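Note that one protein chain of the assembly has been removed; the remaining protein chains are unaltered in position.
Moving on, here comes chain A:
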Amino acid sequence: MDPLLSVRDLKVEFDTRHGRVTALAGISLDVMPGETLGIVGESGCGKSITALAMMGLIPNPPGHLTDGQIVFEGEDITRASPRRMRQLRGRDISMIFQEPMTSLNPVFTAGDQIAEAIMLHQDVSKKEAWEEAVELLRVVGIPEPRRRAASYPHEMSGGMRQRVMIAMAISCRPKVLIADEPTTALDVTVQAQIFDLMRDIQEKFGVAIVMITHDMGAIAEMADRVAVMYAGRVIEQGRADDILDDPRHPYTSGLIGCIPALGREAASAERLPPLAEIPGVVPPLHLLGAGCAFADRCPLVHDRCRRERPPLAPHGMAAQEFLGGHAVACHAAEREIAA
């Protein structure tokens, strides 16, 4: 199967007071039709910039997409005209954000905003669009959808607003839905409802989802495949189960190790042992050197790591081959696999 959306060697830089800083240092990803690709990593690693690039929304200035391609159904959209990009956005590729309040217009009702999104891409009357909006609100699980269509965003709870965002995002049956931390602002019981809804919608409409999160638990629940990012790079990529059960990059296993255990299995009368720690902090992007960005925090570091950046694929393997499997950007992991 061909990927629906392929990112190849994408590079994004920003003008900052430290000069030109590389936010994405050549990342490659594939999104297959109908699957959920999880993108996980700590704050500042480049998750949102990756999402914005897929939407053609890198703010310029100060951002610059300096290299690489984003291929959607055979078309390199980094070269698409603004007009063509507006056409794709919302219709073929749509996005939901962390805080729905900032992306909904406070002075229009939920129904108006969804109807507007529908009329932008489809040749339907106002009345038809409104009926479709009500139907979408029902699909995303809003009770009394006809009454709620006439409500303003501030009259709704955070969970309901996120449902409205999802209704709007799927209104034109997109092929890719990008969700950037869609539940971070919500309570955990409401997050569970939104996750359930996103899985339902995927099943119903076959939409591919790019799920951005810093929560490995959310990855486990939502993702078929995962890309783990660190300091502007994808450092490990593969099937979610492989990454979670058999992480190869010391950063990935570190991240998994520092999550506190939860529930009956950990309900011992004894105190739980200290959490595993990754020492230190993520280095600022403008101070990254030539070697592996994780070297200063890595328990497996050796000389070569500081000199030479480990590539994501094992040497000599084409991108196409490795992206289907389990790829790691680590000299130590590579040695282990070769052995």
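Criterion: contacts are C-beta pairs under 8 Å (C-beta built on N, C-alpha and C of every residue); 3 or more make two chains touch, one makes a residue touch a chain; residues count from 1.
The rule is short, and it goes like this: contacts and distances are computed from a predicted model.
When the unshown chain is looked up in UniProt, the name that turns up among "Fe-S cluster assembly ATPase SufC", "Cholesterol oxidase", "Peptide/nickel transport system ATP-binding protein" or "Nitric oxide reductase, NorC subunit apoprotein" is "Peptide/nickel transport system ATP-binding protein". Contact with the chain that does not appear here is found for just one residue of A:Val12, A:Ile70 or A:Ala223, A:Ala223. Checked against the hidden chain, the listed residues A:Val71, A:Val124, A:Ile256 or A:Leu300 yield one contact partner: A:Ile256. Although one chain is not displayed, chain A still touches it through residues 36, 42-43, 157, 159-160, 187-193, 195-196, 199, 214-218, 220-224, 239-241, 244, 254-256, 258-264, 266-272, 274-279, 281.
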